[in-house]
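Note that one protein chain is taken out, while the other chains of the complex remain in position.
After this line comes subunit A, so read on.
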Amino acid sequence: MQKDPQGGLAEVLDLILDKGLVIDAFVKVSLVGIEILTIDARIVVASVDTYLRFAEATNRLDLHAKGGKDLSEVVGGMTEGATEGGAKGKTKGMLDAGKEKWDEVRGERQNRREKA
């Protein structure tokens, strides 16, 4: 268990760019539309690259070293891919929602900039 009073930049971004009172909701006249630098790549979108990395890591995994069972013993006659479709849709939906939220945040900032 690590204790960390503040957290790193990633934690900070996550808090202060999405959270907190939005000045625009309170102040209209004297707002200074200052430019906020865009920070990219905050949300890691699961992608083919991620899948390939997982596959590689799994392929490398030494199950015996971890005290796991010998795979040849546990793999029985399985039917393949029965649950794939439904779960895939769900994952994609979640990722899209994340991206939309991010785009929204960026959109807000863009608007604020125009008010300057």
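Here is the rule we use: contacts are C-beta pairs under 8 Å (C-beta built on N, C-alpha and C of every residue); 3 or more make two chains touch, one makes a residue touch a chain; residues count from 1.
Rule of thumb we're sticking to: contacts and distances are computed from a predicted model.
This complex has a chain not shown, and the name its UniProt record holds, of "Recombination protein RecR", "MlaE family lipid ABC transporter permease subunit", "GvpL/GvpF family gas vesicle protein" or "NADH-quinone oxidoreductase subunit E", is "GvpL/GvpF family gas vesicle protein". Think of the hidden chain as still there; on subunit A it touches residues 1-7, 9-23, 25-32, 34-39, 42-44, 46, 48, 50-59, 61, 63, 66, 68-69, 71, 74-76, 78, 80-82, 84, 87-88, 90-91, 94, 98, 109, 112, 116.
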